[in-house]
Structure formats: C-alpha cells, structure tokens
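Yeah, one chain of the complex is gone here, protein chain that is, but the others are all in their spots.
To keep things simple, chains are lettered A and B as they appear, and every chain counts its residues starting from 1.
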C-alpha cells in the first residue's frame, strides 16, 4: 500500500531573557546545580509569580515575525502533573488564550519550491528542571536551575509530509528565532527542542492515522533521522496488519531508533485551570506596533533582496540568509568590496570550507568580515590574484596578522604575493621560458590556428611557476604576442 | 452525585494520595455529599455570564527583566529531606 506521512512539530524555544519568566533568578546556562533556583523556582510554600516583561515582548516579536494574530488578552493556566523536576506540581502555561495565535512560515523544498506550513499557535510557559540519573546511586538528582526559564512552545499544523520537510521547518524556525534575537538557538544546550508527532495514513484517506509523539529531539539531523526511523517502524507495523499505539517515544540516536517511554504513560489528566496567582495579560495596538518597529529584516526578506537587488542565485541567497551571523558576515564583506557575487563565492567557498575544516562557527573565525572585504578589494584592483588571496586568507585564519584591516596589505608584501602586472618584467620572464622550452614551442607552432588557444596552457603554467604573483591576463597577452611573432 | 469506588481511587491517584481500602467508603460518602452540595449550581442559568477568575478585574503587572536573586542554595537545602552535591535526591526516575 502507498502511505502518506503526516508530521506536526511542537518546538520549545528558550527565550533569551536575563531572568526567569516568573522570578528574578538568572537563566544563564551551566551554573552549579540549584545555584540559580530561587524560592519561586523551588516552589516553596507562600511564593508567588510575577511575569517578566521581556518574555512577553519576545513572544509578541515572534508572533509578528510569523505574521500571526497576537493575543491581546492572554491567560496563564496551570497544567497539573507530578514529576520531580516540576517543583510546584503544575506547569504554568497558556491553554485557551495563548499570546500568539495562527501564523505561518515558508520552507524551501529540495526541488526549489517553497511550501507554507501553518502555525496553530505559540504560547508562553515555564521550563522544568533536570533529573540527573548518573552519580547518585539508586537515586536521581534534581537540578532546578532550568526551572522557570521562559519558553515559547510553537505548535505547527500537521502539514509536513516527510522527515526532510520537518527538518526544513525546524531549521527555518531556528533561523527566525535567532534572527529575532529571542533565542540563542544553541541546540547542544537544549535552547531549542522539538517534539515530533508522526502518523501514517493510506494515500487518499482523509482522516489521520494514530500518531506517536517523539519527545525532545534536539538537533536538525536527529529530527530527520528520528522521524525517518519512526516512519519506517510504523510502516512495518501497518504493512503487517498491525495497529499503532498512541504513545510518547524517545529517539535513541546511537541505535537510530525510537522506543516507547514507560514513565509518562500513566493516563494523564492535566486539569488545566487559570492560574489564580497571575492575572490576564492585556496588551494594546500601541504595544504591538512598538514591538513591530523593532523587528529586524528576516531571512525570507533578506533572501529576496539578495536575489532581486544583488543578483545572487536563489540557492546562494538561501544559504547566505539562513543564519543570522553568516548573513551579517557576508553582507559586510559584500558591502566592503561592493561586489555581492564575489563575496558570495568566497563566503560559500573558502569561508565555509575553513569553518568545516576547523569545526568552528563564523563568530570564531579569525578572519573578520572587514579583512576578507579588503582581500577581495585587492583582487578587484589586481593587486592579488585568486591564489594569492587564498594564501592571505588562510594565513589569517591560522592566526597571522593582528586582526586589523591594515595588516592585510603588509602580509601581502611580506608573503611576496603582490601580483606582477608590469608588461616589461613579464616579457622578460616569457622570453626566458620560451628559450628554455624550444621543443614545446615547436609543437605549438605546428598546431593549427584554431587549436592554439588550448595549446598555450602549458606555457602559462611554466611562466607562473617561474614567477609567483604574475597577473594571468597579462601573461596570456604577452605569450600570445611572443608566440605569434615566432610563427 | 454519588461517586463510585473506582472513581475515588482514580482521583486519589491523580493527586498522589494513598487511600487504604478501609478509607475508600468514607471518602466515597463524604465526597458524594460535597458534590451533592455543589450540584445546586447546575440549576443556575449562567448563559450570558462571563466566568470570574479574580475578585477584581485587574490586569497582570510586568516585572523588569533583571536578575535580582543570588545563590541561596545552602540556605534552601538546609530544609530539604535529602540532597547530595547540590542536587535534591529522589528515588531513581526512569524514562
């Protein structure tokens, strides 16, 4: 049978506030256990929450970025369940009146088309703490530093039809929240996590099949792999005539398989009700407009501008706009050299290759955008040829120079990379090369006119070998002239 | 409204209370009486009445995003039943 895959994602993004959603404790990552859990985060008797204005602003910013309805009256609810990392025995979240309503984002498919994925809603809630299972014998250790960190939970419609689409959606959301500066996007620290709802149905059938939910997937690659493996598992069961059980599953990246979770399977009844310690959050148009005025250019708009104004290809524009830091780097280079295409080639070529080779992020690259811009200027004014530019770039990437733009020019000098364009000097070199390679010259002269363009290649190599930094165009002109004079 | 025995046990499970077999009948009776008391509400016409969660129709105040709390782990963990290396201890939770 032919199956259709149905995927919906719930993405949790930690908001980059300094303090927690309902307390003045720090949200900084990596502190010693429970040193950033204040009385409110610990849920001590008698404590009360007060809502962080920055969490509100960030959530509204997100809503505006996905063109969503903004909840002018949002309400916090209590979601009741017992778990050791949930100190109050309830999570403060938003059920009926979320801060962000229906919105959408567009994702790019492999065939170059875009697909719109609708967002059902996004709401504010508090994160839970962490249970540590190693190092405490038969016990688990509870660290509540993360408890109370503000989250937006972004719920998509079940509109994705493949693991690739789901990964593209997750990437795009990552790109949007990091562009907005509302989430640091650090997947390794759990700043963004994703729950994947996956089901299969016979192609053409209207109603959905039974779904499973894969909890807490935390990398782009794992979203794709986890969903792939879950699709395969469900398909195997269905093909055998079995039934899917609605359940929560975990993805084991080492084994590349999902497995059912035991602990969360007790039938839960969350008994949501409005939190009586918090009041309705009311915002007006003025507030929304003020937040709107702070929206940066978002990836889609940037991509469009790269194509329409600067003439980049759609694919290049997509790659260069996806990541906020990379895009900013690229634009600085492009503006410095005043050539977007040249900058695009370099950023996607040597820059990307270097990042991959050194396993670093663009922020850690030793070559600043201004420096690369200067290098490209030197190509444009014929001071450097491409090979020389690469050498300078690599030298900088390995820590040479003092980080300044000025150091580029002195490096070019000290490394002897300055391109020779002086025709007289090149003529002398060419003459030497031709004299030393008489056989080659004979062969060239025997070549018919129409094939000589190709036969000139070996001479160019020899000239460049004899003298570094010669301008290839000048070499070509001189060679042609001299050879033609000979025959 | 009378509650069944298994309803009483299901409620107790949800709110993590342990109820002995001997207590079930007592809870059944008392909870049913309380529910009878509140069942009077069903007869009230509330078709056009907005629910009221707070006595004053007030609006949430916002707190500036500032870190105001310092580390008080020692102080808070003095009253904890079991801690180790700064963590609260519970019987191992399996996922």
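By our rule, a contact is a pair of C-beta atoms (placed from the backbone, for glycine too) under 8 Å apart; a residue touches a chain by one contact, two chains touch by 3 or more.
Convention: contacts and distances are computed from a predicted model.
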item: Among "ABC transporter permease", "Caa(3)-type oxidase subunit IV", "Glutamyl-tRNA(Gln) amidotransferase subunit A" or "AGCS family alanine or glycine:cation symporter", UniProt-listed name of the chain not shown; value: "Glutamyl-tRNA(Gln) amidotransferase subunit A"
item: Neighbouring displayed chains - absent chain, whole complex; value: A, B
item: Option from A:49, A:98 or A:318 whose C-beta touches the chain left out; value: A:49
item: For subunit B, residues in touch with the removed chain; value: 3, 7-8, 11-12, 14-19, 27, 30-31, 33-35, 37-42, 44, 46, 49-56, 58, 60-61, 63, 72, 75-76, 78-82, 88, 90-93
item: Hidden partner interface residues of subunit A, rising order; value: 39, 42-51, 78, 80, 82, 84, 87-90, 142, 269, 271-273, 276-279
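Keep in mind that, in the parts below, only the chains that are shown with their structure count from here on.
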item: Distance between chain centroids, defined by C-alpha means - subunit A, subunit B (Å); value: 41
item: Subunit B-facing residues of subunit A, complex; value: 17-19, 23-26, 32-39, 42, 44, 50-56, 82-84, 131-133, 135-136, 138-144, 250, 261-264, 266, 269, 271, 274, 276, 278-282
item: Touching residues on subunit B, where the partner in the complex is subunit A; value: 13-14, 16, 53-54, 58-69, 71-73, 76-77, 82, 84-95
